[in-house]
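Have a look at this one before I ask anything.
Note that this complex is displayed minus one protein chain, with the remaining chains in position.
This part shows chain A:
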Amino acid sequence: MNIIILLLVTIFSYLSFLYGRSRIRKITSTQSIKINALPNYYGYYLALWCALPALIILLFWSIFEPAIIKYLISQTLIQNDLNYSSEQLNLLYQKIRSLYEGNFSGTLTEEIKIGVKNYENLQTIAQNSKIVLLLSTFIAAISYGIFRISKNNKARHDVEKILTGLLFVCSLVAILTTMGIIFSLLFESLKFFSAINIFDFLFGMNWSPQRAFVSDASAITALEYENLKGAFGSVPLFAGTAFIALIAMLVAVPIGLFSGIYMAEYASSKVRKYSKPIIEILAGIPTVVYGFFAALTVGPFFRELGEKLNLEVSSESALAAGLVMGVMIIPYVSSLSDDVINAVPQSLRDGSYAIGATKSETIKNVVIPAALPGIVGSVLLAVSRAIGETMIVVMAAGLAANLTINPLESTTTITTQIVMLLIGDQEFDSPKTQSAFALGLTLFFATLILNYIALRFVKKYREKYE
């Protein structure tokens, strides 16, 4: 349906473009007046009047129609039986929808049948009123457009104004995305925090959401509540995330930094030309590939090595996940620090050489201290990548939330738990699902803060030398 409307809108817009153009030509040829813009602009002007209102109506209609129909259906359901809780209503509505769409499973009750009839009626009404509304807007808009053209308006000016407005709307998508992220995370998290105390979540030492089985979300018993309270302590997840990120940074920072230094200070242009793209391959490999590599090659390798050394190494050790994550992050550290070191003014180096320092002494005592804020910034950006990284830890790190600092044991991370809580079919209104959004919210803010600090460092550094 919507596709047909879109097609019609496109065709009509093109026709109105042609009409607008010929119309203004006719006016100028008969009245011999000077027009205010090229004829094409009158065509564009009319085409915009044809397409824009229709598209806006279509957009809002698609957004609000389901919600309104749901509300109306729920009202009729409530009229029949006042005792429905909102969850039951939701469930009933879902059933009605799935029956309407033809993939219903379960027992058919009389109520659902009536509901579907209602739903069908409402759909037809909505369909018809949408078409009427679109048609009347189209007629009104196009007549206004034609009226304006015959007045010989400033078509180019108007078209450009609308175009600029559209560009502005497109740039708002970034804000809308951020708002969408915050709202979707916050909305579910607030529901979660209404069931579980936020302090229990942030400072609890025990994470075992599988215990959080609630038979009926609206009536939680005292025992269930106690269980819930103790099930969502996320400290082990924070610790695990930080621990794996730390291992990753222990790999990535030395290797990345030294590569960056070598690339910027020592390497001949030929070495640079070939080695830089090769290292950057590491950044282009999808993380799921690293995860597969970690789970299949690195993890078992460490376990076998441990067996030889009489050490107990979990096959999902934090070490394997951290190591592979570190390899993934090397290029971020190396290319950023390469850029940062290159930006240090040559005069500083020359000064150091002039008083007899060797190259390495210059680097250690002059270049690195000068580039430090930039390096810190790039390392922080790398940390934020490490804690947000998902696939490596999902595939190679463990699932059980151990509070440990032994790299040979398995730990779990925030991202792993989000995936595990949301994988497969999940019921939407359970604390288990909502806790994933709460974890997402913490992750979002943690990376946001890290990025903010990192960018401040980098910015300050830039200001110093530019």
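Heads up, the rule we're going with is that contacts are C-beta pairs under 8 Å (C-beta built on N, C-alpha and C of every residue); 3 or more make two chains touch, one makes a residue touch a chain; residues count from 1.
One rule holds for everything that comes next: contacts and distances are computed from a predicted model.
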Tell me the UniProt protein name of the chain this structure doesn't show, selecting from "Thiol reductant ABC exporter subunit CydD", "Paraquat-inducible protein A", "DNA ligase (ATP)" or "Phosphate transport system permease protein PstA".
"Phosphate transport system permease protein PstA"
Listed residues A:Asn2, A:Ser194, A:Thr297 or A:Asn342, member touching the removed chain
A:Thr297
Which of these, A:Thr177, A:Ser194, A:Gln210 or A:Asn342, touches the one chain of the complex that we don't see?
A:Thr177
It is residues of chain A that touch the chain not shown, namely 63, 66, 97, 156, 160, 163-164, 166-168, 170-175, 177-178, 180-181, 183-185, 187-188, 254-259, 261-263, 265-267, 275, 278-279, 281-282, 284-293, 295-297, 327, 330-331, 334, 358-361, 363-364, 381, 384-385, 387-391, 394-395, 415, 418-419, 422-424, 428, 436-437, 440, 443-444, 447-448, 451-452, 455
